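A single structure is presented below for examination.
Only one protein chain is missing from this complex, and each of the others stays in its spot.
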Amino acid sequence: MSTDLQSRTAAPPVKRARAPWKPWRSNIGLKIAMAVSGVLMVLFIIVHMAGNLHIFEGREEMNAYAAGLRSFGEPILPHESLLWVLRIGLVASIAVHIWTGIVLSVRSHHARPVKYAHRHKNKGESPNAYFVMRLGGIVIFLFVVWHLLDLTWRTVNPVKEAHDAYGAVVATFSPERWPVTVFYLLALVALGFHLRHGIWSAVQTIAGPGAKWRRRTQAIALAVAVLIVAGFAVVPLAVTFGLVS
Amino acid sequence: MSTDFYREGSPVADTKAPAGPIAERWEQRRFSGRLVNPANRRKLRVIVVGTGLAGASAAATLGELGYRVANYCFQDSARRAHSIAAQGGINAAKNYRNDGDSVHRLFYDTVKGGDFRSRESNVHRLAEVSTEIIDQCVAQGVPFAREYGGLLDNRSFGGAQVSRTFYARGQTGQQLLLGAYQALQRQVAAGTVDLHTRHEMLELVIADGKARGIIVRDLVTGEISTELADAVVLATGGYGNVFFLSTNAKGCNVTASWRAHRKGAYFANPCYTQIHPTCIPQSGDHQSKLTLMSESLRNDGRVWVPKERGDDRHPADIPEDERDYYLERRYPAFGNLVPRDIASRAAKIVCDEGHGVGPGGLGVYLDFADAIGRLGKQAVEAKYGNLFDMYERITGENPYERPMRIYPAVHYTMGGLWVDYDLSSNIPGLFVTGEANFSDHGANRLGASALMQGLSDGYFVLPNTISDYLADGPFEALDEGHEAVVAARKEVDDRIAFFLGNDGDRTVDSFHRELGKIMWEYCGMERTEEGLHKAIGLIRDLKAEFYKRVKVTGKAEELNQQLEKAGRVADFFELGELMCIDALHRTESCGGHFRAESQTEDGEAKRDDENFSYVAAWEFGGDEPILHKEALEFEYVHPTQRSYK
C-alpha cells in the first residue's frame, strides 16, 4: 500500500461542538445535571428531616404540622400548593438524577469493559464511591418506593386516615413490626454513604474548589450525612423502643 | 597516522555559509535563499522523521507555513521522543541578568566549549536564534521557572560564567517538547501534518540523485509502506545506544541515519561522544540503561572522593581533611562546574587510581551537605527535589542524608550526519536536524545547548533554509513502481526475512550488550591506538557472529520488538566500527574524544590544530570508509588550549 501524500486527502479538522446544548450531553454536562438534582434533593431531605422531629412534640402538633404543609399559603394559594411544588420538583430531580445515573453508568461500563484479574483495594479519596453511589442509589430508590407506599399513600400502613401522620408513623415502626424499622435504618445507612460522597462530589462537579476547600467540603459532607442519618433515625428508634407511642 | 582501515577522498566544503561579518551571515543567507510562494507550498510534500524537539518543531512549523508534512515516530505517541528526558535547561543569550552575556559571548562560549571543532557560522546563528526560542516557548505556554516578580528565572550551567539557562524545574526538556508536541498536534488537527506513530523508517529512497522518500514499517501490523515526497528531514536523534548502556531511551537508534549513510550521506565526527559526569552508577549485570542526574546538581553539590584508597567508611564518617574535592583542587576557577568532558575524565582518573566509592569502586560522591547547611533543606528540595526522589527510588539511598554516588555515562553524541549551513546533507533533498546532525557542538556540547540546537534547527533554521531547495519543486512524481522504490523495499524485505529465518541461538540483547562493552572499554572516555585496533577486530568478529547466531522469534506481520531491535543492533555494529576508525584516525585529543597518546603533562586533553582542525566526514565504503575533510576556519574565536583552571 502506498501512503503517498498525493493520493491522500487532508484529514478533516477535529470538530468542535457548535450546537449549544451539545456540551451538556457530555459526561461532565450530565454530571452537572446529576449534581444539581442531587443538591435539590439534599435540601428537601434536610427540611423533611427537620419536619419529622415534630413527632416528639406529640400527636396534635405533629398532625398540625402535616396539615400545615397542605394548607400552606391558603387562601391566596390553592390547597396543597407547596406540596405540589415539592412533588413536581422532587419527581423532576429524581428523574434527572436516575436518568443521568443510568446514562453515565452505561458509559462507564463501556469505558471499562474488562476488569482486572487482580483486584486491589481502592486507595482514592472516596474509595468506595463507585459502589455506594450505584448500588446505594438502587437501595435508596427501592426504599423511597416503600416509603411512599407506607407513609404517603398508606397502602401498606395500618393507619389509613390521611390527616393522622402521627398515628401512621407510630403504627409502622411499632415494636412488633421491627423488620420495617430495620429496613428503614439500613436504607438510612445507604443514604448516609450516598450523601457523604454525593455532597462533596456535587460541589466538586459544580463549583470545582481547590484542594483546601475540597478537603473542607469532604468534612462538611460527612457532617451533613451524619446529621441527616441521625435526624431521621431517631424517629423510628424512638417509636420502636416505646419512647413515642 | 594509520590508514589501514580507510582511504581518503576529496575534501568537502560548506558551500552555503555566506562570507562577510559573522553577525550578518544568517540574515544574508535568509535573504539569498529562494522562497516558495504560499500558494505553491501546499503542492510540496516534506517527510519529517522523528518527533523530538527538532522533529516536532520542524513538522509543526512547516505545517504552519503551508507545506504538506508527513511526520513519523516509532514511539506510541509523538510526546514520548527522548528530548522529553532532558532535565537541566536551555541556553539563550537574553542577558536578562545583566551579567555581561550577549549573542557573541554565547557564540564564543559554544565554540570554545566545543573545543574548536565546530563551524563558527553555524554556532553564531545558533546563538542569534537562541533568544527567539525562549520567546516562542513562552508564547506556547511553557511553564518556565519564574521569580517572585513574575519574570523568568535563570541559572548558570556547566561551563558558563553567566546565568543564561532557562529551566522548568528539572524537566525542561519535557516542557519544551510538550510545547512542540502541542504545536504539532494543532497542525495535525488542521490537516497540514499527517502523523504516523509506531512507524519506523527502515530505508531512504533516492531517485535521480535526490532524497525522495522513505520506507517505513508499521510496528503494530508489520506492514511495509512507502512515503514519497519532495524532501526528507531526519530528526532522529543520537546514537549513544551503540554503548548499550547510556542515558538514552531504550528505543533510541541510529537506523534512519545509518540507512541514509549507506545510501551516500556523509557521517561526520562519529567518535565525538559526550560522557556525562553525573549519572547514577551501574548496579549489576541486569542493568538496561543508566540514569542521568541533571548537571545542575553540580551548581550546589560538591564532588569528592576519600583520599585513602578503598576507604569504605560511611561518607559521613570521613572527616573533611580526608576528603579530596578533586575538581575544586584541580580547577580552582570553575571548580565543580567544569565542562562535562573534563568532569567525566577527572572522575575516571580518581576511580582508576582506586579512590572510587560504591560497588566496583566506580563512583564518586556528590555531596549536598554544604548546600543544605547554607540554603536549608527546603531550598535544596525546591531546586532539586524531583532529582533527589528519583535517586532514592533507583538506589534506595536518601541523598539528603548521604551523598549521592555518581559516575559518568554516555549521554549525547556530537557526531552525526554531515550537513551544510542549510542543514542539508550531501544528498540533495535530505536534511538533518537536531542531535542527528553533527553541526553545532564541535567535539563537546555545553550543558543546556542540546535543547537550544534542536529547537533552533526545527523552529527557525530548517523552515527558512529548506525553501531554497523546495523552490525547485515539486519534483517529478514518483510511484511505487520506480526502480529506486522497488530496490529500497527489497532491501527492507530481505533484511526482515533474514532475521526471522536465521537459525540462531543468541538473543539480540546479548550481542548488543557485548558490543556496548567493547565500545565503552576501547572507545569510551579514553582511547588508545592499540585499544581501537583491538576494538575494530572484536567488533568485526562479533558482527560476523551476530549474523550467524542471532535469534529472532515471532513473525514479520505483528508487533515484534525483537525484530525491531535486531535491525537497530545490526546498524550499531557498522556504526561502532566507523566510530573506532574515526577515533583511531584522529590522533589528537579534543572535547569528547580523548586519546591517551595526546595529553599535556598534567593529563589534560591536547589538541593538534595543525593536523586536525577539520570535520571528518565519512562516506560509506563497506569495510573501507572514505574520509572527506572539511577544513575549519576560525576568524573570530582563536583556538587556544581550553583551560578551566
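Order of writing sets the chain letters: A and B. Residues in each chain are counted from 1.
Here, a contact is a pair of C-beta atoms (placed from the backbone, for glycine too) under 8 Å apart; a residue touches a chain by one contact, two chains touch by 3 or more.
The rule we apply is simple: contacts and distances are computed from a predicted model.
Undergrad: So one subunit is absent here. Using its UniProt record, which name fits best from "Sarcosine oxidase subunit delta family protein", "Alkaline phosphatase", "Spermidine/putrescine ABC transporter permease PotB" or "Succinate dehydrogenase / fumarate reductase iron-sulfur subunit"?
TA: UniProt lists the chain that is not shown as "Succinate dehydrogenase / fumarate reductase iron-sulfur subunit".
Undergrad: Name every displayed chain that the left-out chain is in contact with.
TA: The omitted chain makes contact with A, B across the full complex.
Undergrad: Using the touch definition up top, pick the residue from B:43, B:495, B:551 or B:629 that touches the left-out chain.
TA: Hidden-chain contact among the options goes to B:551.
Undergrad: Please identify which residue in B:16, B:43, B:104 or B:186 touches the non-displayed chain.
TA: Touches the omitted chain: B:186.
Undergrad: For the full complex, which residue in B:249, B:347, B:519 or B:532 touches the chain that was left out?
TA: Only one of B:249, B:347, B:519 or B:532 touches the chain omitted from view, namely B:249.
Undergrad: Going by the touch rule given at the top, which residues of chain B touch the chain that is not shown?
TA: The missing chain touches chain B at positions 57, 60-61, 64, 75-82, 84-85, 94, 96, 132, 134-141, 143-152, 168-169, 171, 174-175, 178, 181-183, 185-186, 188-189, 195, 197, 220, 247, 249-251, 283-284, 286-289, 291-292, 389-390, 393-394, 396, 459-460, 463, 505, 507, 509-510, 551, 553-554, 558-559, 561-562.
Undergrad: Would you write out the residues of chain A that touch the absent chain, in ascending order?
TA: Contact residues on chain A toward the absent chain are 14-17, 20-24, 26-32, 104, 107-108, 110-120, 122-130, 133, 197, 200-201, 204-211, 214.
Simple rule for what comes next: only the chains that are shown with their structure count from here on.
Undergrad: Distance-wise, how many Å sit between the C-alpha centres of chain A and chain B, to the nearest whole number?
TA: Here chain A and chain B have centroids separated by 60 Å.
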